[in-house]
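Only a single protein chain was left out; the remaining protein chains are all shown in position.
On to chain A.
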């Protein structure tokens, strides 16, 4: 994201951190000395340095008159007068700077929005993307903005524990297929081992062409079970709700079962 100054810096060494930190605010020239003043330990009476901090005048508060709270006994509360004014800072230059956020890439759990809302946001923007693609007649050309993770559940027959996969991390069905193999190969082997079969890890292949032991299917936003691979990748991403890896031998029975249920419900 533009505007985050830290992205321009490479990760600074510990010793260099204090002077370099000053550069991470925008108007460096103007505010440098202000920053340094702010961070100095202060025991002066309130209002001492106000004239220096022109930027702070914007935050002139009437609340100064309302201050009733007494200074507490604990040393960290030894503010003179408890003045609600920026000039009275007693923070000091920190002995060490701990965390550095350099690249504003995807941070786990940030922004603090539940996953289903992230999916809402990304699915609505991907639907918009599809319309644009159709209009310009570019066929399958993908013009997609960078998105946050779109995690969908994926289950595999005979494996009791499911996984989650981030569809925005891939742009082709092949990549997805590889990811499925990575996710489940070990689990499947463990499962077979536990049920008395052979426990060696075999790669999971042929998910897309019907030739493997397993086939990749998905459930779309209308609740229908679909075979993965028919539609363009973007269209797939915008309509998929969850994935399921089923045994290829069960495909015909899955289709039959699904059909009769749908007929029942339409009555």
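Operating definition for what follows: a residue touches a chain if its C-beta (ideal position, glycine included) is under 8 Å from a C-beta of that chain, and two chains touch if they have at least 3 such contacts; residues count from 1.
Going forward, contacts and distances are computed from a predicted model.
UniProt lists the omitted chain of the complex under the protein name "F-box domain-containing protein" (options: "DNA repair protein rad10", "NADH-ubiquinone oxidoreductase chain 2", "F-box domain-containing protein" or "Cullin-1").
Note on the undisplayed chain: of the listed residues A:186, A:210 or A:223, the one touching it is A:223. Mapped onto chain A, the interface with the missing chain covers residues 1, 3-4, 6, 25-27, 31, 38, 55-56, 58-59, 61, 63, 66, 69, 72, 74, 76-77, 79, 82, 84, 86, 89, 91-92, 94-95, 97-99, 101, 104, 107-118, 120-125, 145-148, 219, 221-223, 241-242, 261-262, 265, 267.
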